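Structure in structure tokens, see below.
Apart from one protein chain that is not included, each protein chain of the complex appears where it belongs.
By letter and in written order, the chains are A, B and C; residue numbering begins at 1 in each of them.
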Amino acid sequence: MKAVYFAWVRERIGKDEEVIDPPAEVVTVEDLIAWMSRRGEGYAYAFEKPRVIRVAIERAHVGPDAKIAGAREIAFFPPMTGG
Amino acid sequence: MKAVYFAWVRERIGKDEEVIDPPAEVVTVEDLIAWMSRRGEGYAYAFEKPRVIRVAIERAHVGPDAKIAGAREIAFFPPMTGG
Amino acid sequence: MGTVRVQHEDFDAAAEARTLSAGRRGIGALVTFVGLCRDEGGRLAALEIEHYPGMAEAEIARVVAAAEARWPLLGLTAVHRHGSIAPGEQIVLVAAAAAHRRDAFEAAEMVMDYLKTQAPFWKRARFIDGSAGAWVEAKSSDDDDAARWSVPESP
Partner (left out) sequence: MGTVRVQHEDFDAAAEARTLSAGRRGIGALVTFVGLCRDEGGRLAALEIEHYPGMAEAEIARVVAAAEARWPLLGLTAVHRHGSIAPGEQIVLVAAAAAHRRDAFEAAEMVMDYLKTQAPFWKRARFIDGSAGAWVEAKSSDDDDAARWSVPESP
């Protein structure tokens, strides 16, 4: 699946997007964030406060319990500050 | 004192304004409305529901208990419908 | 200090908003309200708006001052027209500028709510068939709207 990053999540990870392939035991968004945070130093920093991170699947907001199976595009970003 | 009328109060009385000279026992706005309503048919019609009539003295809203002594301009009108 | 005008002529809402915000770079929110003359399903020829000259300006200025005392505004303009107004034409403008949006929204709403119930204007409909409609009746819902803000009555 494609992972995309915005704002300080993007900066801490050091890239805009990448293809990720989490193992089968990563079922929910919460699992995925925990798995992502173990991928390296930038990831650990980006996901150091997992509850702060907002996630969207196919460009729609999802909660930590959402299933990731079948997702094509999953986005990680800080709380939004538009308007 | 000068009495001025607006909207259907003006139409029922049949004039825009006039000088009035209520007797000394007419003390409050409520007294004045009662006195006005006895001045003729148009006045009786204009003031048939005294509680509906709004009153301003020197162009500021006043309640039924306000004293009229010293007033130079006293206005009578229906509830307002601007905006 | 807010701007208050009572006039027959139409106004340019965008120009009023520009004037309000020109050169004031602390403004983060600009709310503009325009009240328009509805056509009442095509039956209306015009609204005739009567007003009490002098008191109309004074009452609008009073609610504008109350709004300025209540919210940290960076600008507030209110313009109300009188006379004959055709369907689709503008009747009233309120523009409020503030650092933050909630202040600008609430100030604009409060000024409109008070305008409706406290400013001496009276509307009557004139219909296309030539008949003069009754004077528009005040709505108790407008009193309720105004009561939300608990502004003191005039002295």
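We take it that a contact is a pair of C-beta atoms (placed from the backbone, for glycine too) under 8 Å apart; a residue touches a chain by one contact, two chains touch by 3 or more.
Since we're looking at a predicted model, the values are computed, not measured.
Undergrad: Looking at the whole complex, which visible chains does the left-out chain touch?
TA: Counted over the whole complex, the chain not pictured touches A, C.
Undergrad: Out of C:29, C:46 or C:66, which touches the unshown chain?
TA: Result: among the candidates, C:29 touches the missing chain.
Undergrad: Since one chain isn't shown, list which residues of chain A touch it in the complete complex.
TA: Chain A touches the chain not shown through residues 4, 6-8, 56, 59-61, 63, 75, 77-83.
Undergrad: Hey, which chain C residues sit against the chain that's not shown?
TA: Touch set of chain C with respect to the missing chain: 13-14, 17, 21, 25-39, 41-42, 87-88, 99, 101-102, 104-105, 108-109, 112, 145.
Quick note on the criterion: only the chains that are shown with their structure count from here on.
Undergrad: Going by the touch rule set out above, what shape does the chain contact graph take here: line, ring, star, complete or other?
TA: The chain contacts form none of line, ring, star or complete graph.
Undergrad: How far is the middle of chain A from the middle of chain C, if each middle is the mean of its Cα atoms, in Å?
TA: Once rounded, the distance between the two centres reads 48 Å.
Undergrad: Where the CA atoms of chain B average out and where those of chain C average out, how many Å apart are those spots?
TA: Result: the chain centres lie 26 Å from each other.
Undergrad: Could you grab the centroid distance between chain A and chain B? Build each centroid from C-alpha atoms only and quote it in angstrom.
TA: Once rounded, the distance between the two centres reads 71 Å.
Undergrad: Could you say which residues in chain A touch two or more other chains, in rising order?
TA: Counting only residues that touch two or more other chains, chain A contributes none.
Undergrad: Hunt down the residues of chain C that sit against at least two other chains at once, touch-wise.
TA: Residues: none.
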